[in-house]
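Note that one protein chain is taken out, while the other chains of the complex remain in position.
Up next, chain A:
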Amino acid sequence: MMKRYDMIVVGAGPAGLSAAIEAAKKGMHVVVYDENAKPGGQLFKQIHKFFGSKEHKAKIRGFHIGEELLAEAAELGVEVVLNAIVIGIFPEKEVTVKVEDHVIHVKGDTILIATGASENMVTFPGWTLPGVIGAGAAQTMMNLHGTLPGKRVLMLGSGNVGLVVSFQLMQAGCEVVAVADAASRVGGYGVHAAKVARCGVPFYLSHTIISADGEDCVTGVTIGEVDKNWQIIPGTEKHFDVDTICLAVGLSPMSKLCDMAGCAMEDNPAKAGFVPTVNEYGETSVPGIYAAGDVSGIEEASSAMIEGRIAGIAAAARLGFISEETCKEEAAKQEAALEGLRQGMFAPGMRGKQITETEEGVEISQNLLKHGFVAEEEIERFPGVTHSAGVHPVIECTQNIPCNPCQDACPKHCIRIGSNITALPSIDPEKKCTGCGMCVASCSGQAIFLVNEDCGDGTAEVTLPYEFLPLPQKGDKGVALNRKGEKVCAAEVVHVRSAKAFDHTNLLTMKVPKEYAMKARFFREEETA
């Protein structure tokens, strides 16, 4: 007899697992199929702290969120079948699954398709050479298998994936020679760009790859500036010796299974591709078949988890495990959380729009969009950047993104964001900073510094987040780098703090001449400048 489930979930990533958890909580019998040998989708490759607020698991690193989801699913008795490829969805929700060398046939009263996305690529002479890899491949090699993708890397793409992976490449020990993007402005969060730029990585916007060199593998790359018709401007070519070219040029929904199941589909640029049309619960045009996560529109993993939960709740109501009222109530809560994530300058509805000022009316840093860092003459206008005697936070958060852990992190309530999660953090001048550093460690964008602008002896102290090895020690001498990653002055490490609560974000305090208090933003251990 064909095995029957209340819900069949395709894909054990953030959306699929969250849906399975929610459905199982309501008493449903759930199975999750995933084609990979390990569950979690891409979560286990995400080693940065997530954005959002508490309810979105902000400031928790992606792989820890993956561990939490798996533990929760296991506790609820969700069956997760790995190395299992769903190869067909037929009328009456019959599903065929290839497991090892045979095909099984199961039936679901509801189905959730959470197959995620695949990476886009671009072509150029030499793009098929070994050494040209997807950004996802770089993450897989480094973060799952402890393998360096290369020694010297050029990143193509300045969206969040390109920026986050560039930083991860440096954390793993690679040199990133440049971030290039054909777009004229940095696509990802400014804070992600800024943490890459201050390490000395140059940004080349309006630049794309002309060609990759090499016979049997990559030995170099040439990029060039593009005009407004995306044509290379002669004479703008720049060559880099690299062994790796990393492509982070977007994701596309992997929605074939939805199409195959007969769901109405649409080509929707706001969702980054060919997606099933879904209602507010993620239900497709086929009653009882849901879609959640990147398969129904490219967004962050945080959104995928909430979409999954909503689909799980709706499926439970459909089968009568919960009442319509309970469904509405619970889904409304999740939708409010989702709405919170879809605010700000990077919200799905904002794609392609030119933004000139923040919600607060502060002029946007054009240098950040052009070069990946906020210029010295721009930084003072943001509300998180203030001056006072003694140690105080300097928050270089200059774009409206849905994120607020810094507000809760400060035990003295020095930092204000308010109820609008995308508001720029500001400093309460009445409250006294104790220099505890919780805000520095809590900032997923690594945009908070503690600064004592005048220590009284002609020096200043700057405390910065530091997530590299080897970890400098007290007394180490080196150079301070500015926001652009240029050496600006000599620096000495006076303090390095590591605590469990900081979750591997070390707090490095360096002493610099006081005129560099608002310029020095990174430390490098080398000969003094």
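Operating definition for what follows: contacts are C-beta pairs under 8 Å (C-beta built on N, C-alpha and C of every residue); 3 or more make two chains touch, one makes a residue touch a chain; residues count from 1.
As a convention for this text, contacts and distances are computed from a predicted model.
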### Task
Mind telling me which option in "2Fe-2S iron-sulfur cluster binding domain protein", "Sulfate adenylyltransferase subunit 2", "Stage V sporulation protein AD" or "NitT/TauT family transport system permease protein" is what UniProt lists for the chain we can't see?
"2Fe-2S iron-sulfur cluster binding domain protein"
### Query
From the list A:14, A:134 or A:393, which touches the chain that is not on show?
A:134
### Summary
Touching the hidden chain, out of A:173, A:287, A:411 or A:429, is A:173
#### Entry: Candidates A:146, A:458 or A:475 - the one touching the absent chain
A:146
### Query
Can you name the residues of chain A that touch the chain not displayed here?
35-37, 47, 61, 63, 118-119, 128-134, 136-137, 140-143, 145-148, 151, 171-173, 215-217, 467-469, 471, 504
